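Missing here: one protein chain of the complex. Every other protein chain is in place.
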Amino acid sequence: MMKKAPPKATRDDSQASRRGLLKMLAALPASLMLASQISWAAPATSEVNTSGLAVTDDTVTVGILHSITGTMAISETGSVQAEKLAIEQINATGGVLGRQIEYIQEDGASDWPTFAEKSKKLLVNDKVAAVFGCWTSASRKAVLPVFEQYNGMLYYPTFYEGLEQSPNVIYTGQEATQQIIAGIDWVVKEKGAKSFYLLGSDYIWPRTSNKIARKHIEKLGLKVVGEEYYPLGHTQFNSVINKIKLRKPDVIYAIVVGGSNVAFYKQLKAAGIDLTKEKPLLLTISVTEDEILGIGGENIDGAYAAMKYFQSLDNPNNEAFVKAFKERWGDDIVIGDVTQAAYLGPWLWKAAVEKAGSFDIDKVRAASPGIELTTAPEGYVRIHENHHLWSKTRVGLAQPDGQYKVVYESEDLIEPNPFPEGYQ
Amino acid sequence: MNHKQITYFPRKDLIGFAILAAVLMLVLPMALDVFRLNLVGKYLTYAFVAIGLVLCWGYGGILSLGQGVFFGLGGYCMAMFLKLESSDPESTKIQSTPGIPDFMDWNQITELPWWWEPFYSLPFTLFAVVAVPVLFAFIISVAMFKRRVGGVYFAIITQAIAAILTILIIGQQGYTGGVNGITDLRTLLGWDIRTDEAKTILYFVCCLLLLASLATAQIIRRNKVGRILVAMRDQEDRVRFSGYDVSNFKIFVFCMAAAFSAIGGAMFTLQVGFMSPSFVGIVPSIEMVIYCAVGGRLSLLGAVYGSLLVNWAKTSLSESFPELWLFGLGALFIGVVLAFPNGIAGLFQRYVEPYMPAWYHGRVAAKASEKGNSTTSGDNVTPDTSEEVPTGSDKQPATLKGGHYVNAE
Amino acid sequence: MFAEYTASELTAIFAMQGFAGLILFSVLVLMALGLAIIFGQMGVINMAHGEFMILGAYVTYLTSNLFSEYMPSLFDGYFFVAMAMAFLVTFLLGMLVEWGLIRHLYKRPLDTLLATWGLSLILQQIYRSVFGAREVGVTLPDWMMGSYPLTDMVEVPINGIFVMVLTLVISIGIYFLMFRSRWGKQVRAVVQNRPMAGAVGINTEKVDRLTFGIGCGIAGIAGSAFTMIGSTGPTSGQLYIVDTFLVVVFGGAQSLLGTIASAFTISQAQSTMEFFLSGSMAKVLTLLFVVGILMLRPQGLFALKIRR
Partner (left out) sequence: MSTQNDFVLAVEGLSVSFDGFKAVNDLSFYVDEGEIRVIIGPNGAGKTTVLDLICGRTQATEGSIRFRGKELTKMKEHAIVHAGVGRKFQNPSIYEDLTVFENLELSYPKGYTVFGALAFKRDAAVIEEVERIADTIFLSEELEKPAGLLSHGQKQWLEIGMLLIQKPDLLMLDEPVAGMSVAERRQTAILLRRITEGRSVIVIEHDMHFVEEIADRVTVLHQGKVLSEGSMERVKNDPKVVEVYLGH
């Protein structure tokens, strides 16, 4: 549950007036400003900002663009919290190039044109140095032309279907092949799965993901016994559950999203399919700890999920991250894969800016490939030439308490491959 | 006697149109930067829908909760043309099948579906932008109105149609772009529609089309058809027993509303650069009704101002207080219905118009003085006035009998 | 498609599929009954119906938290308390809404539609502010989840049975309320002839308020029951609205029996088609089927042919 945010978070409301003040400061005689610059030992604004971004001598403004109203607010809230946390932590450790990060938060309202409008506002009016945001593919597709036209930088946190590689986006979540292939290989190898039933919500990510899954399953010489899509928001799954019972697949491969998830898992359990018996086994790539909150841990107990991050990951980075996150947003909060990926955004941007020695979008872009983050909660990540992240994939087993137990972790970082040959 | 001639544009309507034209074409372009102007252009595309709703709902008493369907269809037709243009083999050479839209390629479609082919032609597209939604509206309305489905039932069925179309568009993503819609539209006959200059030009095109639509709607409204619509809304049976086939008039006005919405949709696609199924659904369709209600469901000009106002409020409120926005919008729905059923236009007529000088009302001075100030606004309901809002009378506006039950007495 | 299965498997599947249809039927009836009372008897279109349902779900959530906190020993039975609470809360809110909003709009059915839509937006935002944007997980007593195996193949979901029994109880309750109680007589009198009902001493305002309240209260119970099969979030209510209205309209607005019959038709059509087609197409075809029938029979399936 979302707790009332501590006073710190109200900062975005007073943003406008503060920025006005800062502009006034910037207009003070240069000599005065010089003094302050020297004292902070930060590079001069004229050096780090040649393209008119919202960078002053002691601040840099970025944008946060997620849905905080509408149907997608359910999913995007975690990302907003993670991005704010990362920004606050960066500020506490001295900011970026000696400048404190300020953010302007906009509401995409779960409506794609609104995303486009707001992204344009952030880029054109507010001249933000980077935007952390978007969740659904549709919202990303809507803002993409805007970012390309006005040359902005978007850090996009969600695992998604791939088939895209924009110079103006850094994809901090996994693209489909990273998530899918490792997961399927694991169930085939460890659980001896031979037949699969593919199920998804009816839109591009589940469809494309299932397409990749099907190709891979068929490549392995195994069988897909059913493939099915339901409209977003569908709440009746009894018929498909019967079909699953009839076809008796070894694995239900489920990419159901949003509110449908809750209905699906509750009805699955009620229909007598006990996932802990693994007959059939359920493998999902769409249910993070965030979703389990709504589903109820007891209803999804025994399902497997393949993604790159689970809150229960056992490493010092993650321990610190989870602790900080709970301190900031409340004890009963959970952290899902996307939330973690969103947390990476500001850190990756900071690293790229510092490597480039400039906030200029072109320089940040040029500096981005090869940027690594050893402090990532998920472990080590590195930005690939194609703007996606090298990352590991893990398989988690859902527990009644709503957490995943990590049962498998890929040995090496998996190379992002947004345009997989032979899978299209 | 002043009933001798029907004037399509009585003086005060003319003044209203002139002011609106001046605001849209002069004041706003001078006052706003391109970004904000483009936003206004986007709001104006909703005004097309609102104008259609004034005719169809305000005058005809037919409430459609599926206007987004026509807005969307018009927009999709335009988007298909633009998408084909931006999908030439050269710029799509990385695809496994170059020359088809990118989303088709992602869905393993290797050949352009036959019904996309005609959209290579701009004249055909412009024709289809209006013809496809109107044809669709025609089919729906013939089926419904010939069977005398009306009022609430019609509203709910249009809602269901919006739901059906949304699911279809999302489900057939290989042909429609699915939930993402048709995105990344770049040029119109080689002219880049994303530049600031293009946006400004498109804004003016949008304004001109809007004014033309307003004029068309005004003529219909002042015409005998307009009076039949009002008559039909109030006493449908009487109209029928005066020898009119009521359903034909309903079909006509519903198709007109669809046509306006479709033009709005096409302009939306051009100005915003994409089209998505989120416009076809139920929520935007109902929101479009509120634009019309806020402006005043009987006022064409009000519809335009209503669309501008609500959207402007939405943008600015959601920039600073996103949580408050839904409260505001909800309160707006309730407030308009409870307190101001005739919206901004009603307030204007009640509180401003009586104080306007005689030249505004367009009467010969003698006539005005002869009538004197006997009633506050009795003049308002003579045939010369622009809106049939019986202000000054304290009864519930008789104009709100929109809902007819199919099987009520 | 059935060639590869044995006869017993097929029977089992058909039995379960029939059962799935019955569950869907109960769900639709439960969703639609409250609306049928409000829309059918009062002519008010309550677009906030879904939000009332979700309110019931949130009340259930709160009650479950309360029980697990203070009375864990009684947790198994909390659901009944939760349903009663859900009814009470939505009933009261319903009466409040009637008093503040609906009663001003009885002559303007299309306007109630807009006003209640506004109300639904406000309620959604309230839920979001109070409960957070995320969905909440309602913990159910163990006995309610899981299934009861009839044979090796045929398993009956317990929550499905629960919903069916609940639907039956509520339907019978409404039947007695509407057709056997004094209040029901008054409601029907007011529906048939408002001035006359007023003249013979029925307090029509009170009847209206109670009717609206009870309609909302039933929505609350439905929402409470739906925590077993669906999600509870600020916008979950919107998922139900189109289906609910179609059920009511399809049945013929003034007939409760019609509502039940239409729920049956729609649920059977949908669950059969879902079995043979993909989910999205089944949904589209069901909606088209309903719209098509409504065009042929605009009064709905069971409307009485009345004298005008």
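In order of appearance the chains are A, B and C, and numbering begins at 1 in each one.
Everything below uses one rule, namely that a residue touches a chain if its C-beta (ideal position, glycine included) is under 8 Å from a C-beta of that chain, and two chains touch if they have at least 3 such contacts.
These figures come from a predicted structure and were not determined experimentally.
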Contacting the left-out chain in the complete assembly, out of B:F35, B:F124, B:F138 or B:Y244:
B:Y244
Of B:V230, B:I263, B:L308 or B:I344, the residue touching the omitted chain is B:V230
In the full complex, subunit B touches the hidden chain through residues 1-6, 220, 223-225, 227-228, 230-231, 234-235, 237-246, 248-249, 251-252, 381-383, 388, 390, 398-399
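Definition applied: only the chains that are shown with their structure count from here on.
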Viewed as a graph of touching chains, is the assembly arranged as a line, ring, star, complete set, or other?
complete
Average the CA atoms of each chain to get its centre, and name the chain whose centre is farthest from that of subunit B.
A
Touching two or more other chains - residue numbers and ranges from subunit C:
125, 128, 238, 280, 283
Could you list which residues of subunit A touch at least two other chains?
68-69, 202, 229, 231
Which positions of subunit B touch subunit C when the two form their complex?
57, 63, 65, 143-144, 147-149, 151-153, 155-157, 159-161, 163-164, 167-168, 170-171, 282-283, 286, 289-290, 293, 323, 326-327, 329-334, 336-338, 341, 396, 400-403, 405-409
Residues of subunit C defined as touching subunit B within the complex
39, 43, 45, 47, 101, 104-105, 107-115, 117-122, 124-125, 128-129, 238, 241-242, 245-246, 249, 252-254, 280-281, 283-284, 287-288, 290-291, 294-296, 298-299, 303-304, 306, 308
Interface residues, subunit A side, partner subunit B - complex:
13, 16, 68-69, 106-107, 109, 111-114, 116-117, 120-121, 124-125, 136-138, 141-142, 144-145, 149, 161, 163, 202-204, 207-208, 211, 229, 231-232, 419, 424
